[in-house]
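Below are the structure tokens for one structure; questions will follow.
Only a single protein chain was left out; the remaining protein chains are all shown in position.
In order of appearance the chains are A and B, and numbering begins at 1 in each one.
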Amino acid sequence: MATQDATAALQPGKRRTIPFFRTVRKYWIFYVMLLPASIVLILHNYLPMFGVIIAFKNVNYADGIWGSPWIGLDNFKYLFSTDTAWQITRNTIAYNVVFIILNLGIAIGLAIMFHEMRNKGWAKFHQSAMFLPYFLSFVVVAYLGMAFLQGENGFINSTILPMLGIEKINWYFEPDYWPYILPVVNTWKNIGYFVVIYLAAIVGFDKEYYEAALIDGASKWQQTMKITVPLLTPVIVVMTILQIGRIFYADFGLFFQFTRNQGALYDTTLVIETYVYQTFLAMGDIGMSSAAGLYQSIVGFILVLVSNLVIRKISPDNAIF
Amino acid sequence: MKTTKKSMMLMLALVFAMSLVLAACGGNNSGNTNSNTGSENAGGSNESSEGAAGSSLEPYVLKMAYPGTKQQDHDKVMAEVNKYLTEKINATLELQPIEWGQWDQKVNLMIASREPMDIYFTAQWSGYAVNVSKGAFLDLAELLETEAGQAIVETLDPAYLEGSKINGKNYGVPTNKEIAGQGGFIYRTDIAEELGLDMSTIQSAADLKPILQAVKKAKPEMIPLFMRDGETFNVHYYAQFDFLGDANIPGVVLKDQDDATVKPRFEFDRYKENLQIARELYVDGLINQDATTTTLSTQDAMKAGNVFMTVQPLKPGKAEEMAAVTNLTGKLAQIAITERTIATSETAGSMLAISTTSEDPERAMMFINLLHTDPYLNNLFNFGIEDDHFTREGNIISPTETTSAYSPGGAWMFGNQFLNYVWDTEDPQKWEQFKEFNEGAKVSPGLGFTFDAEPVKTQVAAAVNVRKEYDPALDTGSVDPDEVLPDYIEKLKASGLDEIIAEKQSQFDEFLANK
Partner (left out) sequence: MSSSATNPTLGVDPLKKAKRERNPNEIGKKANFLINVFFWLYTAACVLPLFLVIAVSFSNERDVVVDGYKFIPQTFSLDAYRFLFEDWTPIVNAYGVSIFVTVVGTILSVILMSLYAYPISRDDFPHKNFFSFFCFFTLLFNGGLVPFYLVYTQTLDLKNSLWALIMPYLVGAFWVLIIRTFFKTTIPVALLEAAKIDGASEFRIFGSIVLPLSMPVLATVALFQTLVYWNDWFMSLLYITKDTNVSVQFLMYKTMLNIQFLSTNTQAAAGIAAGGGILSFPTETVRMAMAVVGVGPIIFAYPFFQRFFIQGLTVGAVKG
């Protein structure tokens, strides 16, 4: 860290005094390095951003996108004005909140357990196993889900439930189970990734803190709560803010493919993404889907700014920008 | 912080600059469309001769998208097709089969992005109305006046063009096939015979129970009646609901009645009766218990060999057609239940539309004309190359070893089915039966009307999802209608059912007034 301060010291106030073209001449090589990725960003990310105007138009192809009539916020209405709209918003947010909490709590717990394991070889092994589901695409995971949950011959219905003497359950038909199934699947699939991130941070902590704590007679639990968790805070903040920014987005793979888009489950599985997709299929209206995308982006944007602001108030060091 | 602000300014400047670039692109696009219409007119003027005078035409590549699986011998057959087309209309065909699962998404995007395309497959159930209202398809009025167009008009029953109009204009050329629709059952004759069942007792869904029970008793491993969403007693072809457009949007009239009042389905007695019947059968285990969630298509279920009966839309030879794809040749028969009716769902059930992005709509129409009038091309397209993919005696064809390398199964999408050869397993009189079938069918009051959902799209978006939540479970009898139907109705009302019905009714009234 000291090195950074040194850099800062090396360049005191230069930033403001150097005129633009001299900067360019001095750092031209940097611009060359920035160029390729910038081109990609412009083409891939920035150029399509103008598409947001579609959200405010009733597009017809004869007039083209630019020539189609403006219709104000009409395209957004379906996201707010009906009961279904309320239901999908509720589902999306509720699931994401649960996912964020689970991804945080379980991942940190597991990371600490890994760290404390005596046999590092086995720790590595289990960690690899835990990471495995993260490697599978949701297409594969949906196939796995079918293998387990399928009506008559799925593994759970054909083997586990008979063993326990329980009646077969028509999983893809009973919405009540899905608020549990989805978090389990989501955790199962993604936890390895979060564990690695937290574990990586924990491994990096200075051992001296713990040694000092041991001398003071602190128990494992106390060490965890008083040293590990506080030290992890910056990582937790970054990971959580990033997820909060995505709180209005739902994993299409999880909610569409894994649920097989079964209508009977909609009460608990319909989220913004699947609703929009469904509408797109029925209406073929690109204005409506663009409106949904814009709505998600804006809410995400605001949430990131707000949560960052809150964190900046509480602990300025941990804010990400 | 200051630098951040400056950065933001720079960014904005950049973004602005880029918007100009994009605007320029957009401008180009509209320029293209203009030049398209230009060339169309030009084509129209020097194109009066048409027909065999293919050589007087500029060479042109026709692009056509349709839903289906690309066949192994696709290229081989296309080479043949192109040889013939070059001779006839100096064009070659670039055919893009898109698999069903991707069709909606891909076509929506292709249309939205104005991809150059000449011909799209379309149908009332595949976004026809939406795409027309967005201006994706060409108004065919002028093209149907041309020589190529007239030849098609002459072969088609006038009900087709009448029944596929939107706001009085035609945007698609319907496939010439059965024009009437009918609902009924397809069942396994071998099993019925074995058990000595008298199938003639079946006059309606209510008569099914004893038969199905007998099947279940004698063959417990069999599914007496296979159902899935879309193949139930309340599907439009069976219950004779005319949805006046998209069948996801509530509000129907009855095809077999003359009443023009649009009502939600649950206000009709037959809807509730059918739900009760299905429920009874389901509770008795006569319907597959995973009817709402099955991943099997009916064909696959039949193929597995343990299905006795299904609900199907019927036409002459339907059972034989199904038998051929399920390896049950000679073991299937059909029972017609409903009256034969003609509604927009049939007349606009399969069409070829010319895209507004086509650079030579005239030529596209010539190609459609050939599909409708030229037996050689039509059959080449549908069955492949003679003596390779099939052998022929007169109009009867037999499969060969390579038949499976080219069997797109899309004869109902392309042109004129009455030109098709008939497989040796089918009734040689198939097309005569089709004609008989078409004659004397009852015309639905809604024929020729298609609902435009745009004014109520918010409500429709919600209603479509509610439908998907309840319909499959209710229609297959998987849930108790007495308990669930009230919920369904309540949710539909909450999503704006009344507005949708009112809008549908007012559009429909206007249509009837102008008729």
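Operating definition for what follows: contacts are C-beta pairs under 8 Å (C-beta built on N, C-alpha and C of every residue); 3 or more make two chains touch, one makes a residue touch a chain.
Keep in mind that what you see is a predicted model, and the values were worked out from it rather than measured.
S.K.: Consider the whole complex, including the chain that is not shown, and state which of B:216, B:318, B:372 or B:491 touches that chain.
M.R.: Once the missing chain is taken into account, the touching residue is B:318.
S.K.: Among the options A:186, A:262, A:279 or A:307, which residue touches the chain absent from this view?
M.R.: Touches the omitted chain: A:262.
S.K.: Which residue among A:54, A:254 or A:270 touches the omitted chain?
M.R.: A:54
S.K.: Which positions on chain B touch the chain that was left off?
M.R.: Residue positions of chain B that touch the missing chain: 1, 3-4, 6-8, 10-11, 14, 22, 25, 29, 68, 70, 72, 96, 98-106, 109, 112-115, 123-126, 177, 181, 228-231, 235-237, 246-248, 295-300, 303-304, 312-313, 315, 318, 321, 325, 345-346, 349-350, 409-413, 471-472.
S.K.: Even though one chain is hidden, which residues of chain A still touch it in the full complex?
M.R.: 1, 3-4, 6-8, 10-11, 14-15, 18, 23, 27, 29-31, 33-34, 36-38, 40-41, 43-52, 54-55, 65, 110, 113-114, 116-120, 122-123, 125-126, 128-137, 139-140, 142-144, 146-148, 150, 152-155, 157-159, 188, 192, 196-197, 199-201, 203-207, 210-211, 214, 220, 223, 231, 234-235, 238-239, 242, 245, 256-257, 260-263, 278, 281, 286, 289-290, 293-294, 297, 300-301, 304, 316-321
Throughout what follows, only the chains that are shown with their structure count from here on.
S.K.: Under the definition above, what is the set of chain A residues touching chain B in their complex?
M.R.: 15, 42, 46-47, 49-50, 58-67, 77-78, 81-85, 146, 150-152, 170, 172-173, 260, 262-264, 266-267, 270, 275, 278-286, 288
S.K.: Across the complex, what residues on chain B touch chain A?
M.R.: Residues of chain B touching chain A: 3, 14-15, 18-19, 21-23, 26-27, 29-30, 33, 104-105, 108, 111-112, 114, 127, 130-131, 133-136, 229, 246, 248-249, 289-290, 292-295, 356, 453-454, 457-462, 464-473, 478, 491, 494-496.
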